[in-house]
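Every protein chain except one is present and positioned as in the full complex.
First chain written, first letter: the chains are A and B, and each begins at residue 1.
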Amino acid sequence: MLNIKPIISALWRSKSGPVLLLLQIILSVAIVANASFIIHERLQKMNRESGIAEAEVFTVNIYNFGENVDYDLQRRKDIEAIKNLPDVKNASLVSMIPMSGSGWSSSFTREAFDRNKENQEEVSAGIFFNDHNFIDTLGLKLIEGRNFRIEEIDYSPNAKDVKAIVSRAFATAMWGEGPAVGKTFFNGPDESAEVVGVLEYLQGDSVGRSTFQHGVIFSYDFVRAGKNAIYAVRANPKDIPQLKKDIKDALLADNPYRVFQGFETIAEIRVDAYRNDALMVTALSMIIVLLLVIASLGLSGMVMFNIQKRTKQIGTRRALGAKKRDIIQQFLVENYLICSLGALLGGILAMQLGSQLMRHYDLPMLDLSYVFVTVAGLFVVTTIAVLLPARKAAAISPAIATRSV
Amino acid sequence: MLKMNKVSKVFKTELVETHALRDFNLTVNEGEFVAVTGPSGSGKTTFLNIAGLLEPFSQGEFELDGIDVANLNDNQRTQIRNEKIGFIFQGFNLIPDLNLAENVEVPLRYRGMGRKERQQRVNAALEQVGLGSRHKHLPSQLSGGQQQRVAIARALAGEPRFLLADEPTGNLDSLMARQVMELLEDINRKGTTIIMVTHDPELARRAQRNIQIVDGQVCDFTMYQPQQESNKDVQLEEALSE
Partner (left out) sequence: MFLHYLDLAWRSIRKTPALSLLMVTAIAIGIGITTTTLNIYQMMALNPTGERSEQLHAVQLWSHGPDTWDEFHMQITYQDAMNLRNLAPQFKQLAQMRSGMVIQVDSDKFEPELRAVRVTDSDFFSMFSVPFLYGTSWGEQVDKDAAYHVVISEKYNQKMFGGGDNVGKTVYLNRKPYQVVGIVDNWNPQPKFFDPMNGAFRDAEEVFVPFSLLPIEKFQVWGNISGWKHEDTKNFSDTVKSEKVWIQYWVELNSQESRQQYKQILTGYIDEQKALGRFTDNKTSADSSRLNTVAQWLSIAEVIKEDNRILVGLSFLFLSVCLVNILGLILTKFLKRTSEVGVRRAIGASRMHIFSQYMVEVGIIGLLGGLVGLALASGMLYLLGEKFGMDSSLISMSNSMWFIAPFIAIMTTLVAGIFPAWKVCHTKPSVYLKSQ
């Protein structure tokens, strides 16, 4: 049976050492629990599915500066030219690129918007104006309904009878879990669209927005009448570097008055989009690792000091029949006592810190499980930090006891 | 020089009160060489700590070189230690990181003495103990006897009014012990008062006066007075205590 009582009284008598250890553990638990929680939250955010074949799809951003250009015609010619290149699987004109940080969004209602009615629930979403090629080019997965038909694509400025394909997340926010095909939704008092298909995933432009997973594609187009155009091109990853050059040459041959930007794969765009989150994850992971290193080094140092101070006592114990195991056990039990108290107080501090962070920043409430995991981890780390010097202590010769000081 | 009147020292713990010294009376005159003996636990060390102003006492009067030290604060006591008392310990207690000259210099630095004067005094003190050529050595490079001589040089450098020696030869072999003892006697002859705590009756006998502490009280008698009766008493006492 472990003899805890004398250990407690020994701890109590040599106050400053254990108190410092306790303080360190309390602070470590509070920091590590919150940091790992934020890390987890960011990783979850970064791992959200885009539904796009990210490595295969790349973007071509074009800015036309020629005069008297029929932009619409030019674009159709461009898409055809790109599609005719060998190695190109598909190409599509797109109104915006998910995760790219710039694009369109709007909010929608289940019924026509009425200024006089209160509490009309609005659901916002990133909005796309694209043709039937879009879904295949990006590699999006339809889980309900169908793609646009060619005849449904409306190029006129005042499109009527608009069809829409929406992401499952948008459909669920709008109408709940059930099927969404056939339903109609509204933008303002007199614009509406009928859902013909539901996509597993379609994300908006801004990764920071809460409605990022809401995406809506409309079967009409009004953004085409501008200088900018974005094309999405799908090809084998190995062909992409060559294609970037080929596409530029092909399009400039047709019309030299434009400049190119982009030529980024969606995978690269994703890295850009989550750069700050990745930075936060790296920074916090570094803090956690360094914290554990420092805390365990400090702990080892203090245990070593304790052993030096108690050499004679340990020798006497050994002379009186304590096994090596018993000595190690004594140090471990001491450590666990402090750790347990530290875990308790640290857990409380961690939750306090978590609630402060939640109040002041855009963070959800700290989950208690992170405190538990942190404490478990701390027990492992401190065990190692104690075990190494404690084994040295156990090697103290019982003969020390008979030596006078 | 040193006058203790009814000095008491009580150690209190939660459970017991120990009287380390009780109604301790002692007068030491200028220029004396006094040996303090007594069995272990009798209060020798407590006496030394109080005499050296290392510890406060509980009750009584204590006058050192004409100064009433009963109510001095820590800083004032430190200053008296620094200026008037030289310590010599059984374990030498040299500072291992400092070389000999630096060790001897320590009390002078705390006195705020200028560099030149410090150097002169250090040289003189080391010369006096016969180690004038070894300024740069570290204590660990010396024998025990040499270390103790450095410690004595350190005590002397401050030109104290009296030396407090605590078992100065306890860690030395007999040859070295004799050399150290001779050095102390030499110092005494030059006018420095010495109080030496020892359990070695051989050493004690070489002092001018022996004081024995038993149970925190003093049994004072002088060795040098050629009176037969007293001598008998001494022998009787010694016989009794053994």
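Following the convention adopted for this analysis, a residue touches a chain if its C-beta (ideal position, glycine included) is under 8 Å from a C-beta of that chain, and two chains touch if they have at least 3 such contacts.
No experiment lies behind these values; they were computed from the predicted model shown.
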Consider the whole complex, including the chain that is not shown, and state which of B:Arg111, B:His135, B:Arg178 or B:His199 touches that chain.
B:Arg111
Touch as defined at the start, partner being the missing chain; which of A:Ser50, A:Asn187, A:Thr211 or A:Thr265 qualifies?
A:Asn187
Residue-wise, where is chain A in contact with the chain that is not depicted?
16-17, 20-21, 23-24, 27-28, 30-31, 34-35, 38, 63, 65-67, 113, 157, 187-189, 191, 222, 225-228, 257-259, 261, 275-276, 278-280, 282-284, 286-287, 290-291, 294-295, 297-298, 301-302, 305, 308, 357, 360-362, 405
Residues of chain B in contact with the chain not shown:
45, 49, 52, 54-55, 74-75, 78-79, 81-83, 86-87, 89-91, 93-97, 106-107, 109-112, 154-155, 158, 166
